[in-house]
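One chain of protein is taken out of this complex; the other chains stay put.
Then we have chain A:
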Amino acid sequence: MTQQLDLRRLPAVGSFLRRLSADRPARAVYVALALLIVVGWLLFALDGGRFLSQENIVGIQQRSAALGIVAVGQTLVILAGSLDLSVAYLISLTTLVAAETMGGADAGVPVAVAAVLAVSATAGLVNGLIVTRLRVHAFIATLGVALVIRGVLDDRYDGPAGSVPESFQHLGYDRVGPLPVSALLWAAVAASAWFLLSRTRLGCRIYAVGGDAEVARLSGVRGERVVVAAHVLCSLCAGIAGLLLASRLGAGAPTVGTDGGYDLESIAAVVIGGTALAGGRGGVAGTVGGVLLLAVLDSIFNQLEVDSFAKDVVRGVVLVAALAIHARRRTA
(Lines give C-alpha, C1' and ligand atoms only; values in the text may rest on other atoms or scores of the structure.)
Protein backbone atom coordinates (compact mmCIF):
# COMPACT_ATOMS: atom_id res chain seq x y z
CA MET A 1 0.00 0.00 0.00
CA THR A 2 2.71 2.45 1.00
CA GLN A 3 4.61 1.44 -2.06
CA GLN A 4 1.67 2.31 -4.25
CA LEU A 5 1.36 5.68 -2.61
CA ASP A 6 5.03 6.31 -3.21
CA LEU A 7 4.63 5.46 -6.84
CA ARG A 8 1.81 7.87 -7.17
CA ARG A 9 3.78 10.64 -5.53
CA LEU A 10 6.72 10.15 -7.79
CA PRO A 11 5.13 9.38 -11.09
CA ALA A 12 8.31 9.58 -13.14
CA VAL A 13 10.35 7.33 -10.86
CA GLY A 14 7.37 5.05 -10.41
CA SER A 15 6.79 4.68 -14.09
CA PHE A 16 10.49 4.07 -14.66
CA LEU A 17 10.64 1.29 -12.08
CA ARG A 18 7.40 -0.20 -13.24
CA ARG A 19 8.48 -0.23 -16.84
CA LEU A 20 11.87 -1.68 -16.01
CA SER A 21 10.38 -4.43 -13.89
CA ALA A 22 7.80 -5.17 -16.57
CA ASP A 23 10.62 -5.37 -19.09
CA ARG A 24 11.47 -9.02 -18.57
CA PRO A 25 14.07 -9.40 -21.33
CA ALA A 26 16.01 -6.44 -19.94
CA ARG A 27 15.95 -8.02 -16.51
CA ALA A 28 17.29 -11.25 -17.97
CA VAL A 29 20.31 -9.55 -19.48
CA TYR A 30 21.17 -7.84 -16.19
CA VAL A 31 20.91 -11.15 -14.37
CA ALA A 32 23.28 -12.62 -16.96
CA LEU A 33 25.60 -9.64 -16.52
CA ALA A 34 25.66 -10.12 -12.75
CA LEU A 35 26.39 -13.81 -13.17
CA LEU A 36 29.20 -13.06 -15.58
CA ILE A 37 30.76 -10.61 -13.16
CA VAL A 38 30.58 -13.20 -10.38
CA VAL A 39 32.17 -15.80 -12.64
CA GLY A 40 34.88 -13.35 -13.65
CA TRP A 41 35.54 -12.41 -10.06
CA LEU A 42 35.79 -16.07 -9.03
CA LEU A 43 38.19 -16.85 -11.88
CA PHE A 44 40.51 -14.08 -10.82
CA ALA A 45 40.14 -14.78 -7.12
CA LEU A 46 41.28 -18.36 -7.75
CA ASP A 47 44.13 -17.02 -9.82
CA GLY A 48 45.14 -14.68 -7.05
CA GLY A 49 44.43 -11.64 -9.19
CA ARG A 50 41.76 -9.01 -8.93
CA PHE A 51 38.83 -8.56 -11.27
CA LEU A 52 37.03 -5.28 -11.69
CA SER A 53 39.62 -3.06 -10.17
CA GLN A 54 38.94 0.57 -10.84
CA GLU A 55 41.34 0.49 -13.80
CA ASN A 56 39.40 -2.40 -15.12
CA ILE A 57 36.02 -0.76 -14.81
CA VAL A 58 37.28 2.36 -16.49
CA GLY A 59 38.67 0.20 -19.26
CA ILE A 60 35.32 -1.47 -19.76
CA GLN A 61 33.54 1.85 -19.87
CA GLN A 62 36.06 3.30 -22.29
CA ARG A 63 35.78 0.40 -24.63
CA SER A 64 32.04 0.11 -24.52
CA ALA A 65 31.18 3.79 -24.88
CA ALA A 66 31.44 3.99 -28.66
CA LEU A 67 29.67 0.67 -29.22
CA GLY A 68 27.11 1.67 -26.62
CA ILE A 69 26.25 4.90 -28.39
CA VAL A 70 25.89 3.15 -31.74
CA ALA A 71 23.80 0.39 -30.17
CA VAL A 72 21.40 2.91 -28.62
CA GLY A 73 20.78 4.29 -32.10
CA GLN A 74 20.46 0.80 -33.49
CA THR A 75 17.84 0.08 -30.81
CA LEU A 76 15.68 2.89 -32.16
CA VAL A 77 15.67 1.62 -35.75
CA ILE A 78 15.21 -1.98 -34.74
CA LEU A 79 12.27 -1.06 -32.50
CA ALA A 80 10.75 0.73 -35.48
CA GLY A 81 10.99 -2.50 -37.44
CA SER A 82 14.02 -1.49 -39.48
CA LEU A 83 17.77 -2.04 -39.18
CA ASP A 84 20.97 -0.19 -40.04
CA LEU A 85 24.00 -1.93 -41.51
CA SER A 86 25.65 1.30 -42.63
CA VAL A 87 26.74 2.53 -39.18
CA ALA A 88 30.26 1.09 -39.36
CA TYR A 89 31.22 2.90 -42.57
CA LEU A 90 29.39 5.98 -41.42
CA ILE A 91 31.51 6.03 -38.28
CA SER A 92 34.69 5.85 -40.34
CA LEU A 93 33.43 8.63 -42.56
CA THR A 94 32.52 10.87 -39.65
CA THR A 95 35.92 10.45 -37.98
CA LEU A 96 37.45 11.72 -41.21
CA VAL A 97 34.96 14.55 -41.56
CA ALA A 98 35.65 15.58 -37.98
CA ALA A 99 39.44 15.38 -38.17
CA GLU A 100 39.75 17.09 -41.54
CA THR A 101 37.39 19.90 -40.65
CA MET A 102 39.20 20.55 -37.37
CA GLY A 103 42.60 20.37 -39.03
CA GLY A 104 44.24 20.45 -35.60
CA ALA A 105 42.78 23.84 -34.74
CA ASP A 106 40.57 24.52 -31.72
CA ALA A 107 38.49 26.92 -33.74
CA GLY A 108 37.43 24.13 -36.05
CA VAL A 109 35.73 22.08 -33.34
CA PRO A 110 32.22 23.58 -33.44
CA VAL A 111 32.18 23.56 -37.23
CA ALA A 112 33.42 19.99 -37.27
CA VAL A 113 30.78 18.82 -34.82
CA ALA A 114 28.09 20.51 -36.89
CA ALA A 115 29.51 18.98 -40.07
CA VAL A 116 29.58 15.49 -38.56
CA LEU A 117 26.00 15.79 -37.36
CA ALA A 118 24.90 17.09 -40.75
CA VAL A 119 26.66 14.30 -42.63
CA SER A 120 25.25 11.60 -40.38
CA ALA A 121 21.75 13.05 -40.40
CA THR A 122 21.89 13.07 -44.18
CA ALA A 123 22.99 9.44 -44.25
CA GLY A 124 20.11 8.56 -41.93
CA LEU A 125 17.68 10.48 -44.07
CA VAL A 126 18.85 8.63 -47.16
CA ASN A 127 18.55 5.28 -45.37
CA GLY A 128 15.10 6.15 -44.15
CA LEU A 129 13.85 7.38 -47.48
CA ILE A 130 15.14 4.34 -49.32
CA VAL A 131 13.41 2.08 -46.82
CA THR A 132 10.09 3.95 -46.79
CA ARG A 133 9.73 5.57 -50.20
CA LEU A 134 11.45 3.02 -52.39
CA ARG A 135 10.21 0.18 -50.16
CA VAL A 136 13.56 -1.56 -50.18
CA HIS A 137 14.08 -3.89 -47.25
CA ALA A 138 16.25 -2.20 -44.62
CA PHE A 139 18.84 -4.94 -44.84
CA ILE A 140 19.55 -4.21 -48.50
CA ALA A 141 18.88 -0.47 -48.34
CA THR A 142 21.41 0.16 -45.57
CA LEU A 143 23.86 -2.34 -47.04
CA GLY A 144 23.69 -0.36 -50.27
CA VAL A 145 24.34 2.91 -48.46
CA ALA A 146 27.19 1.21 -46.60
CA LEU A 147 28.78 0.18 -49.89
CA VAL A 148 28.41 3.67 -51.29
CA ILE A 149 30.18 5.14 -48.25
CA ARG A 150 32.88 2.48 -48.53
CA GLY A 151 33.41 3.43 -52.15
CA VAL A 152 33.94 7.05 -51.17
CA LEU A 153 36.33 6.10 -48.38
CA ASP A 154 38.36 3.71 -50.55
CA ASP A 155 38.61 6.24 -53.29
CA ARG A 156 39.71 9.18 -51.20
CA TYR A 157 41.70 7.79 -48.30
CA ASP A 158 44.60 5.37 -47.97
CA GLY A 159 45.10 5.84 -44.27
CA PRO A 160 44.50 8.21 -41.36
CA ALA A 161 43.85 11.78 -42.36
CA GLY A 162 43.26 15.12 -40.68
CA SER A 163 44.05 15.84 -37.07
CA VAL A 164 42.20 16.65 -33.92
CA PRO A 165 43.31 19.44 -31.58
CA GLU A 166 44.40 18.50 -28.11
CA SER A 167 41.41 20.24 -26.57
CA PHE A 168 39.06 17.87 -28.36
CA GLN A 169 40.96 14.81 -27.12
CA HIS A 170 39.65 15.48 -23.63
CA LEU A 171 36.41 13.91 -24.81
CA GLY A 172 38.10 10.57 -25.32
CA TYR A 173 40.50 10.45 -22.39
CA ASP A 174 39.39 12.67 -19.54
CA ARG A 175 37.59 11.60 -16.45
CA VAL A 176 35.18 13.27 -14.10
CA GLY A 177 36.03 11.64 -10.79
CA PRO A 178 36.15 7.94 -11.57
CA LEU A 179 33.96 8.28 -14.64
CA PRO A 180 35.39 8.73 -18.12
CA VAL A 181 33.78 11.53 -20.10
CA SER A 182 33.05 9.06 -22.88
CA ALA A 183 31.00 6.92 -20.51
CA LEU A 184 29.06 10.00 -19.42
CA LEU A 185 28.41 10.80 -23.06
CA TRP A 186 27.11 7.27 -23.57
CA ALA A 187 24.92 7.56 -20.49
CA ALA A 188 23.52 10.84 -21.75
CA VAL A 189 22.71 9.36 -25.17
CA ALA A 190 21.09 6.32 -23.58
CA ALA A 191 19.07 8.43 -21.16
CA SER A 192 17.87 10.67 -23.98
CA ALA A 193 16.81 7.65 -25.99
CA TRP A 194 15.05 6.14 -22.99
CA PHE A 195 13.25 9.42 -22.43
CA LEU A 196 12.34 9.64 -26.10
CA LEU A 197 10.91 6.14 -26.13
CA SER A 198 8.93 6.34 -22.93
CA ARG A 199 7.82 9.94 -22.72
CA THR A 200 7.35 11.31 -26.20
CA ARG A 201 4.85 10.69 -28.94
CA LEU A 202 7.63 9.74 -31.32
CA GLY A 203 8.64 7.02 -28.88
CA CYS A 204 5.12 5.60 -28.67
CA ARG A 205 4.95 5.63 -32.43
CA ILE A 206 8.28 3.90 -32.90
CA TYR A 207 6.92 1.00 -30.86
CA ALA A 208 3.63 1.12 -32.76
CA VAL A 209 5.15 1.09 -36.23
CA GLY A 210 7.59 -1.67 -35.32
CA GLY A 211 4.88 -3.69 -33.60
CA ASP A 212 2.44 -3.58 -36.49
CA ALA A 213 2.74 -1.03 -39.25
CA GLU A 214 -0.85 -1.53 -40.38
CA VAL A 215 -2.30 -1.10 -36.89
CA ALA A 216 -0.27 2.06 -36.56
CA ARG A 217 -1.48 3.36 -39.91
CA LEU A 218 -5.11 2.72 -39.07
CA SER A 219 -4.62 4.61 -35.83
CA GLY A 220 -3.43 7.62 -37.73
CA VAL A 221 0.31 7.19 -37.25
CA ARG A 222 2.33 8.29 -40.26
CA GLY A 223 4.63 5.32 -40.22
CA GLU A 224 7.01 6.50 -42.90
CA ARG A 225 7.97 9.61 -40.99
CA VAL A 226 8.53 7.57 -37.85
CA VAL A 227 10.87 5.17 -39.64
CA VAL A 228 12.76 8.04 -41.27
CA ALA A 229 13.08 9.77 -37.89
CA ALA A 230 14.41 6.59 -36.31
CA HIS A 231 16.99 6.24 -39.08
CA VAL A 232 18.11 9.84 -38.70
CA LEU A 233 18.49 9.39 -34.94
CA CYS A 234 20.39 6.16 -35.43
CA SER A 235 22.82 7.79 -37.84
CA LEU A 236 23.23 10.74 -35.49
CA CYS A 237 24.27 8.28 -32.80
CA ALA A 238 26.80 6.80 -35.22
CA GLY A 239 28.04 10.35 -35.86
CA ILE A 240 28.48 10.96 -32.13
CA ALA A 241 30.38 7.69 -31.87
CA GLY A 242 32.52 8.90 -34.78
CA LEU A 243 33.34 12.11 -32.90
CA LEU A 244 34.31 10.10 -29.85
CA LEU A 245 36.59 7.82 -31.85
CA ALA A 246 38.19 10.75 -33.68
CA SER A 247 38.97 12.28 -30.31
CA ARG A 248 40.57 9.02 -29.18
CA LEU A 249 42.61 8.50 -32.32
CA GLY A 250 43.59 12.10 -32.77
CA ALA A 251 42.82 11.72 -36.45
CA GLY A 252 40.26 10.35 -38.85
CA ALA A 253 40.63 6.71 -39.87
CA PRO A 254 38.90 5.12 -42.86
CA THR A 255 38.72 1.67 -41.27
CA VAL A 256 37.96 2.45 -37.63
CA GLY A 257 34.28 1.62 -37.98
CA THR A 258 34.65 -1.67 -39.76
CA ASP A 259 37.63 -2.73 -37.61
CA GLY A 260 35.42 -2.24 -34.58
CA GLY A 261 32.65 -4.25 -36.23
CA TYR A 262 30.16 -1.64 -35.09
CA ASP A 263 27.45 -2.72 -37.54
CA LEU A 264 26.93 -6.31 -36.54
CA GLU A 265 28.15 -5.87 -33.00
CA SER A 266 25.63 -3.12 -32.31
CA ILE A 267 22.83 -5.32 -33.64
CA ALA A 268 24.13 -8.17 -31.47
CA ALA A 269 24.07 -5.95 -28.37
CA VAL A 270 20.51 -4.88 -29.13
CA VAL A 271 19.17 -8.41 -29.48
CA ILE A 272 21.14 -9.68 -26.49
CA GLY A 273 19.32 -6.95 -24.61
CA GLY A 274 16.02 -8.54 -25.52
CA THR A 275 14.79 -6.21 -28.23
CA ALA A 276 12.89 -8.13 -30.87
CA LEU A 277 14.66 -8.06 -34.23
CA ALA A 278 11.25 -7.75 -35.84
CA GLY A 279 10.58 -4.56 -33.88
CA GLY A 280 7.98 -3.29 -31.44
CA ARG A 281 9.33 -4.87 -28.28
CA GLY A 282 12.33 -4.09 -26.10
CA GLY A 283 14.13 -0.94 -25.12
CA VAL A 284 17.30 0.95 -24.33
CA ALA A 285 17.76 -0.55 -20.87
CA GLY A 286 18.27 -3.98 -22.39
CA THR A 287 20.69 -2.66 -24.97
CA VAL A 288 22.85 -1.00 -22.33
CA GLY A 289 22.92 -4.35 -20.55
CA GLY A 290 23.82 -6.09 -23.77
CA VAL A 291 26.72 -3.75 -24.45
CA LEU A 292 28.04 -4.12 -20.90
CA LEU A 293 27.74 -7.88 -21.16
CA LEU A 294 29.87 -7.94 -24.29
CA ALA A 295 32.36 -5.52 -22.72
CA VAL A 296 32.74 -7.52 -19.50
CA LEU A 297 33.20 -10.65 -21.55
CA ASP A 298 35.94 -8.90 -23.52
CA SER A 299 37.57 -7.71 -20.38
CA ILE A 300 37.68 -11.20 -18.91
CA PHE A 301 39.21 -12.53 -22.10
CA ASN A 302 41.80 -9.80 -22.17
CA GLN A 303 42.86 -10.44 -18.62
CA LEU A 304 43.00 -14.17 -19.18
CA GLU A 305 44.91 -13.50 -22.39
CA VAL A 306 42.64 -15.71 -24.43
CA ASP A 307 43.47 -15.64 -28.11
CA SER A 308 41.14 -13.75 -30.38
CA PHE A 309 39.90 -16.84 -32.19
CA ALA A 310 38.48 -18.38 -29.02
CA LYS A 311 37.10 -14.98 -28.09
CA ASP A 312 35.03 -14.79 -31.23
CA VAL A 313 33.78 -18.33 -30.77
CA VAL A 314 32.57 -17.55 -27.26
CA ARG A 315 30.97 -14.30 -28.35
CA GLY A 316 29.10 -16.13 -31.08
CA VAL A 317 27.90 -18.71 -28.62
CA VAL A 318 26.77 -16.01 -26.20
CA LEU A 319 24.80 -14.26 -28.93
CA VAL A 320 22.99 -17.38 -30.04
CA ALA A 321 22.38 -18.51 -26.46
CA ALA A 322 20.93 -15.11 -25.56
CA LEU A 323 18.49 -15.23 -28.42
CA ALA A 324 17.53 -18.81 -27.60
CA ILE A 325 16.89 -17.83 -23.98
CA HIS A 326 14.75 -14.86 -24.97
CA ALA A 327 12.79 -17.07 -27.37
CA ARG A 328 12.18 -19.66 -24.66
CA ARG A 329 11.09 -17.09 -22.13
CA ARG A 330 8.55 -15.73 -24.55
CA THR A 331 6.88 -19.00 -25.32
CA ALA A 332 7.01 -20.23 -21.71
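By our rule, contacts are C-beta pairs under 8 Å (C-beta built on N, C-alpha and C of every residue); 3 or more make two chains touch, one makes a residue touch a chain; residues count from 1.
The definition used in the following text is that contacts and distances are computed from a predicted model.
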Which of "Formate dehydrogenase subunit alpha", "Ribose transport system ATP-binding protein", "NADH-quinone oxidoreductase subunit H" or "Thiosulfate oxidation carrier protein SoxY" matches, in UniProt, the chain that is not displayed: "Ribose transport system ATP-binding protein"
Contact residue for the chain not shown (choose from A:Arg150, A:Arg205, A:His231 or A:Arg248): A:Arg205
Contacts of chain A with the absent chain, listed as residue ranges: 11, 15, 18, 22, 198-201, 203-205, 207-208, 211-212, 214-221, 280-281
